[in-house]
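One structure, pasted below without further comment.
Up next, subunit A:
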Amino acid sequence: MKIILADALTIAAKDLRNELKSKQTSGMMIIFSSLVILIFSFAFDPTNNTVKAIIPGLIWVITIFSGLLGLNRSFISEQENDSLTGLKVAPIDPSSIFLGKVVANLVLVTIVQMLSIPILFLLFDYKFHGDLIWFLLIVLTATIGFIVIGTFLAALAANAKNSEMLLPVLLLPLLSPLMIGAVQATKIVLEQEGITDAISWLQLMAAYDLLFFAACFFLFEYLMEGS
Partner candidate 1 sequence: MGYLFMAYTIIWALLAGYIFVLGKRQKDLKKELKVLEDWKSEQ
Partner candidate 2 sequence: MKQPSAFVDRMLYILLVPAMFVSLYLIFIWSPIEKQMGASQKIFYFHVSTAWVAFLAFFVVGYYCVLMLKRPTEDRFIKAGISAEIGVVFTTITLLTGMIWGKSAWNTWWTWEPRLVTVLILLFIYIAYLFVRKMEGTWEKIAKLSAVFGIIGCINVPIVFMAIRWWNTKLHPVVFGEGKNQSGGGVEPDMLVTLLFCIGTITLLYLFMMRKGIEIEKMRLTVRKAKSRVIEKLAS
């Protein structure tokens, strides 16, 4: 287990170093999420007070759409020089590839969120009154679930030629319970309603995270096997 973790960190570090050099994916993701916010502010008038109600939903729409960009890249980029095969023949457990990719994607998406959510609040002139710790906890829990299942399906979709199109089709139906939980919990925290309701949503999301993490962790080796 320790070895799997160490290998995973090696792979994640490699991905992040790659990203740090090119800044392609993260740059695109940030620009894209800003553009989505811009389009939304045209679509829903930010000066209108009722628009505040859709802020929790917007947070997750932005996360998912910009996250999809990064997820698509994470395995496609391994196809250059066929380096994924290099990882497959290396003496490592296939699960560590999965774990490493999850860590790398999580870092990437979290960075994008740290920029895009403040931008969203700023442009919609939204004053944050909720409990910051709970808010961050909810965002992190839901993002972990999104990245776990997203990374897994990105690895699956990378086998297809039209993987950029395939990934959302596979991912979004599976994400639906998580997103219901994420949006509801975010809404409760932002509107300062009872925190106990948010906790029950948080529990649901945590259960989802654990369940899918376990399933993906064990099924990943089947994705890595050649035919």
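As a working rule, a residue touches a chain if its C-beta (ideal position, glycine included) is under 8 Å from a C-beta of that chain, and two chains touch if they have at least 3 such contacts; residues count from 1.
These made the cut because all candidates are chains of the complex that A comes from, given by their letters.
Remember, predicted model here, so these are calculated numbers, not experimental data.
Among the candidates 1 or 2, the one that touches subunit A within this complex is 2. By the touch rule above, subunit A contacts candidate 2 in their complex via residues 149, 152-153, 156, 159-161, 166, 169-170, 172-174, 176-178, 180-181, 184, 197, 200-201, 204, 207-208, 211-212, 215-216, 219, 222-223, 225-227.
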